[in-house]
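Okay, so here's the structure we're looking at.
Note that this complex is displayed minus one protein chain, with the remaining chains in position.
Should a chain be cited, it is by its letter among A and B, assigned in written order, with residues numbered from 1 in that chain.
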Amino acid sequence: MARLEVLKTYKIYIGGKFPRTESGRYYSPKNAKGEALGNICLSSRKDVRNAVVAARKAFGGWSERAAFNRGQILYRIGEMLEGRKAQFIEELQLQGATKAKAEKEVAVAIDRLIYYAGWCDKVSQVSGGVNPVASSHFNFSVNEPMGVVGVAADQSTSLIGLVSQIAPVIAAGNSCVVIAAEELPLCSITFAEVLNSSDVPGGVVNILTGSLDEMLKPMATHMDVNAIVYTGNDAETLNSIQEFAVENLKRVRHYPQDWMDAKAQGLHYITDVMELKTTWHPIENIGGATSSY
Amino acid sequence: MIFTEAFLRSIPIFVGINYQSMAKKKGTTTFSIPDFTQSPRIDKVGVEERVSRFQKRSIKKEAKMQGLRMALNMIDLTTLEGKDTPGKVKQMCFKAAHLHDVHPGLPTVAAVCVYPSMVATAKKEVEGTGIKVASVSTAFPAGQAPLDVKITDTKFAVDAGADEIDMVISRGKFLSGEYNFVFDEIAAIKEECGKARLKVILETGELVTLDNVRRASDIAMYAGADFIKTSTGKIQPAATMQVTYTMLEAIRDFKLKTGIQVGMKPAGGISNSKLALHNLVMVNEVLGSEWLTNEWFRFGASSLANDVLMQIMKTETGVYQSSDYFSID
Partner (left out) sequence: MAKKNEKINWEYAPAPESTGHVNLKEQYDLFIDGKWVKPDSGKYFDSTNPANKKKLASVAHANEKDVDKAVKAARKAYTNIWSKMEPSERAKYIYRIARLMQERAREFAVIESLDAGKVIRESRDVDVPLACNHFFYYAGWADKLEYAFPNREVSSLGVAGQIIPWNFPLLMAAWKIAPALATGNTVVLKPAETTSLTALKLAEIIEESGLPAGVVNIVTGYGDTGAAIVNHEDVDKIAFTGSTAVGKIIQKAIAGTHKKSTLELGGKSANIILDDAPLDQAVEGIVNGIFFNQGHVCCAGSRLFVQESVADQVIEKLKHRMNSLIVGDPLDKNTDIGAINSKEQLDVINSYLKIGQAEGATMYQADCAVPSSGYYCRPTLFTDVAQSSRIVQEEIFGPVLTIQTFRTVDEVIQKANNTPYGLAAGVWTDKGSRIFNLTTKLRAGVVWANTYNKFDPTSPFGGYKESGFGREGGLHGLEAYVKLN
């Protein structure tokens, strides 16, 4: 007799824990064939609020980790994703991808994590520098993480958009609240499980499933969110994000990219969610006669 | 730490020094001596910026004339050479009282400054003019002699009639961290001065850093200096405005802490009117007008007087001056 399969319950990911939405609501997206993907949490604005609180709490510790350590953790995420490749391929296929496409997407996602893992301890060397001011001061600029970043994930992919948007944000030292692809939510929660087993401190990445329209406003108007990263080409959505962002002058980053493109990665995705800090300090005796050479 | 006779006498190096009389002279019975290793830190670049603000003051018209006359009246007209003779000193003393007699109503300088061997001559020459006689001492300029020699040197000058003693600190001891030695030596010389006012020369060109200048200023003042002075004139750099500024801040802090007013004497390198006026601006703004008399501020200089005189004449006549019209000495 065939064994009865145990179905997975998809929850959301807040502060390193997997609660159900506080609203108790769910939705059941279907794939192209009309098959139900599962009962997915329909997160509410209160989940957004809780996620932002968790992200803010995690920000200090994560941003102060050594860049090398952040790099190791991102690499670990890649390793864990590699180890659970099969599960992601299966989910992508269930959500409508061919096997070949699904395999490709997972491979690109893993490679992208490895790419950003390598950036962590190189960003400030490449993007900052010493500024040769004319007065007797040592002056240098370095990029620092912005804080809590709201990520409106690519709605057209389940995994690669999510990974491509999260990786640079956390490589920079930010924490984030991610709204997953509404109709393709499976990989987001499985990816949360990967994060949870990859030494990423709880709260650094928080993932919510549900309606983008519903959650965008509480996230983009939230006064404790420092930036919004949006992938998509919906002019109205972009416009409303920009308007929502005004009250605390959130930085809005819009990436209309196809994340499967091998070139859809780079240093600027990291520095876009960083602030440049310039520090001055006096230098004694500059131009004095005491130079030994 | 409380600065009491009993306490200090319990420390071997202080034995034999009568602190009680010094305390009386200062008009107070007790005050605490700070730990000189903890003297305030000085940021050199910040000091340079502050000094540049003084240098940007534009002193014109009546303010300039008033400043120039003040400067003249604050000069310690100085000769400190191996080849000094009574003849040279006599001529300098005459100049001190008769700066430029074609222009009546000019002030005299504050003092003449000579070696101990010239004090008696100078004293006689300036008698009745109100001009003080200052003598360098303590094995000036290097100060590399034992304390008893320094005391004898000082006693000789005081006995010869010196109104003021310009001592040097032991820079070698200071730089090797023996602050107590430096303190003790100053206190001992102060004792020997009696009624003569003591100027303590830090020789800032050898202390090099402004942190050291500040620390040495503190040591000198707490040890009993009536004046602190930048330099001997034998070492470069001498009285830069950065150094003088640092010392003025030390004087101000000392006044705030103890209530005791200490004078300032930049010496060496202040050779023209503009520099002198910048120094006065600095005194005025850092310490206030209380210090703008020769009781509390002096210039140690030999060539400054004539430049100031030329400026005064230029201001009065509107014509640029020639040094041929102003007596050297």
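In this text, a contact is a pair of C-beta atoms (placed from the backbone, for glycine too) under 8 Å apart; a residue touches a chain by one contact, two chains touch by 3 or more.
In this text the structure is predicted, and so the values were computed from the model without any measurement.
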The one of A:D199, A:D213 or A:E243 in touch with the missing chain is A:E243
Of the residues A:K8, A:K30 or A:K277, I need the one that contacts the missing chain.
A:K277
Touching the left-out chain: which of B:E178, B:E295 or B:D329?
B:E295
Could you please point out the chain B residues that touch the chain left off the display?
40-43, 45-47, 49-50, 56-64, 66-67, 70, 73, 107-108, 110, 130-131, 249, 252, 256, 280, 284-286, 289-290, 292-295
Take the complete complex as the reference. Which residues in chain A touch the chain that isn't displayed?
129, 131-135, 137, 139, 141, 144, 146, 226, 235, 238-239, 242-243, 245-249, 251, 266-268, 275-282
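In this section, only the chains that are shown with their structure count from here on.
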Given the complex, residues on chain A that touch chain B span 136-137, 282-285
Please name which positions on chain B make contact with chain A in the complex.
43-46, 48
